[in-house]
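Presented below is the structure to which this report refers.
Only one protein chain is missing from this complex, and each of the others stays in its spot.
Chain naming follows the written order as A and B, and within any one chain the residues start at number 1.
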Amino acid sequence: MENTRKERKFNNISETVKKYVTGHVSDVAAYLGLIVCIIVFTVTSDGRLWGNYNLTVLLESVCVYMIVSLGALFVYSMGFMDISVGSQMGVYCLLTILIVNATGSLLLAIAVVLVLTLICGAFNGFVAVWLRLPSIVTSLFLMFIFGGIQLLIMESTGQNSISINYDLSVMLEPWFIVIVIVLVAVMVFYFFNFTKLGKYTRSIGANERATSQCGVNTTKWKVIAYMAFGVSVTIGTFFLLARTGSAGKSTGNSYSMDVMLSLILGGMPLSGGMKSKVRCAIIGSFTYALLSNGLIISGVDINMVYIIKAIAFFIVVAISCREKGVFLPR
Amino acid sequence: MENQTILVCKNIVKKFGPVNALNGVDFEVRRGEIMGLIGENGSGKSTLTSIMAGMQKATSGSMEYKGKPWSPDTMANAQNEGVCMILQESNTVRGCTVAENIYAGHMDKFTKLGIINIRKMIKSAQQLLDSFGMGRICASDPIDKYSFEDRKMVEIVRALFSDPEILVVDETTTALSFDARELFYGIIRKLADNNKAVIFISHDMEEILTRCTNLTVLRDGNIIGHLTREEMDLPGAPEKIRYMMVGREIGDAYYRNDYDISHGEEVALEFDNVSVGDIKNFDLTIHKGEIIGIGGLSGCGMRLIGRAGFGLEKLSGGEVRRNGKIINSPLTAINNGIGYVSKDRDTEALILSASISNNITLPSLNDLSKYSFIDPRKENAIVKKEVERYLIKCKTPKQKVSTLSGGNKQKVSFAKWTAKDSDVLIMDCPTRGVDIGVKQSMYAFISQMKKDGKAILLISEELSELIGMSDKIIILKDFAVSGQFMRSPDLKETDIIGSMI
Partner (left out) sequence: MKKSLKKIVVYVLAVAMCIQMGATLIACGRGGDKIKIGVGLYQDSGPAVTATKNYLNGLAEALNCEFEFVTLSQTSDEENKTTAQSLIAGGCKGLIFTMDGGVTPAILEECKKAGVYLAGYLCDYDVNYETIKNNEYFLGTVVDGSYTGYAWGEHVAERIIAEGHKNIGMIKFPGFAFPHQAEMDQAFREKINEYNATAADADKITLTTTMELMFQPLADNYFQDNPNIDAIFAMCAGVDFVYPTLVKNGKTNIKLYTAGFSTDNDVLNNFGTSGNQCIQELVFSNVEAITYPLVMLVNKITGNEFSDNPTEAQRVDSSQLIITNNTQLDLVKTKSLYCTGNVKDAFLSVDDVKALLAVNGGTHAKLVQAVQSMDIDDLAALNG
């Protein structure tokens, strides 16, 4: 008697778990990806993963990914993308260095970068609508322009890399990083779930026509979404700069891809829509940073790093981004 | 040979997650039959037939086709064996020619050494079209040139050229014009005469009663009963069938039962000399508490009027006004209290992947937002009210709209505008693809809206609906007004049809 009841109870639990899992495949895959990474690397690194030093290292490397991909959420949830962020961040780093070194004013640099990111956001959003181009095209255009500007600046300085004469080390203090990440995450969470911005961007991603028929000025909200992204790019830029203290001709360039990969690893569908969640950015950037860090501290062979990254990526994406054919009778 | 059984389904069960779409259905198809299949949305008609045609698999149960076990993996697979299905949605390949569409998947017939003999294919396709009396469709034209209706006919030809043993027709006729329907009825009659079998799904009771040799009624995934031709001819058969479908008496209160055409004095929406698309100089005034019906054949331009009224079309002349304000975008329309229920429910009216709650509140977010904050409690309250008002069948409002049946989806697209408290509602075919039970409640809601002083523009292809609901009916023909009729108990469909054709 006792046994059968237990069994039934177990069956009930497993039934609920099963239901939850089938209903939330992508979320589960994203969490699982992170958890598996943590467990595997804890073992393979002989616990060094949890060393004090490594935790600060992780925090430092996670912060830029997370801040930028949190902002990117607004753009990606519309099913749009922005591959110009990388070169934008590069140019902003250079500009900040030039401005700070010339005037000594960090505030001025922040203001300039913020204005530029907002302009670029507006450009990305507006031109895509105006010329009816896919967002990838306008951002490609910006990517090339900023890439060019970055090279021009570097050539004009005649150096391989320029350094900032300003102490940004406070930005790398763990408490500071944590505060900023939490602040940004809370802000994004608020705007994404409790304001029109997030609700509209998700709706646009899910069905733009239906959204505009609900009286949403989609052009306006696309621009706003890109500008919101711009704000997070500004914050991310300064953390990036604080980390290196310098910038060169290709600083930041990898970020366009890194952000996209983080979001995908977090279970975000590239088509945007209702499955876009704030946790995609948070989990994804942790997983992404952990993959690079974990493989190195475990001392994995150089040739295996790419393969393992690819496998991990494939597994998470194959599970989380696979849309189950929803076929229902009318 | 006559009445030989060709396909048998035994105890078919189909589950979608927790929902049982079919609870152990037994079903038989015999040669020479045109088997009508009728039931409310979500009763399992499409599910059952799509399992036969290889579109999806049953959760459990077995099928036998020509005496052998039957379990097709894909629709193409089933088609090769002689079971062919025509879907409700458009299923042609865009960007290809008509001929390529007809022979899609059968190109090898015209292929020699890897090269397709296009001329031969087009010629053969044209012959096929001609033989079905569709000579006006040119096989070498790109498919996109043709209307939805013609594309549907091309699909029918595609289905027929493979000489199917069983043809499944899923609500195809709603898309067809009068002529095309007649053509189509001839085709299925001929199939039945040639000892093939046809399964015919429709919401149109009259169509079913006149065209089918027998009828099966489904409800909630169960077969409720079968009717023979003789039973279908008995007086009172439609009422009996409706009763079987819905499970309760529909009664007389189907459409509006009053003939009160009075309405408020205040003008709610005004079309002033509007030219849009091929429509020139269209005038219309809708008052508070008035239901204006617009009808005509599909393609007569009536949809354009609805879209123009909601600011979705760019006007080439004139203006649409409400309270003196010009309506030129959905945004101005909504801000001025106009709502629009689109005919393209799944692509325009609803976000299928979003929850019921998200869909309902989307137009109202502007009002809910206070210092940028949208209180989830307020949202939930609104949604709860609407779900209760329309009795939307769902487990929770967080459920995705795509999991709902057609009627419930339509309820959600109504709820969007009642939640927004719109004073003017433009409805484009609001009961298209909706079953009788939901239809009845929709009509009740529309009547209630009139009583509440809302202005309603009802665009419909169904004359009986227009006659039953409107205070005034405007009929369009070739983008111009061809007749106006006031509400009256004596108004008959035959009075109106004259001005349509």
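By definition in this document, a contact is a pair of C-beta atoms (placed from the backbone, for glycine too) under 8 Å apart; a residue touches a chain by one contact, two chains touch by 3 or more.
Just so it is clear, the structure is predicted and the values come from calculations on it, not from any experiment.
Within the entire complex, contacts from the absent chain reach the displayed chains A. The hidden chain makes contact, of the residues A:G230, A:G248 or A:G266, with A:G248. Only one of A:R48, A:K220 or A:R279 touches the chain withheld from this view, namely A:R48.
Panel shows chain A; residues 36, 40-41, 43-46, 48, 51, 53-54, 57, 60-61, 64, 151, 154-155, 157-163, 240, 243-254, 289, 292-293, 296-306, 308, 311-312, 315, 318 of it touch the chain omitted from the view.
Everything below uses one rule, namely that only the chains that are shown with their structure count from here on.
Those residues of chain A lying in contact with chain B across their complex are 19, 22-23, 190-191, 194-196, 199-200, 202-203, 206-207, 209-217, 273-275, 326-330. Put simply, chain B touches chain A in their complex at residues 16-18, 21, 41-42, 44-47, 50, 55-56, 88, 171, 310, 312, 329-331, 333-335, 340, 342, 347-355, 358, 362-363, 365-366, 369, 372-376, 400, 402-403, 405-406, 416, 433.
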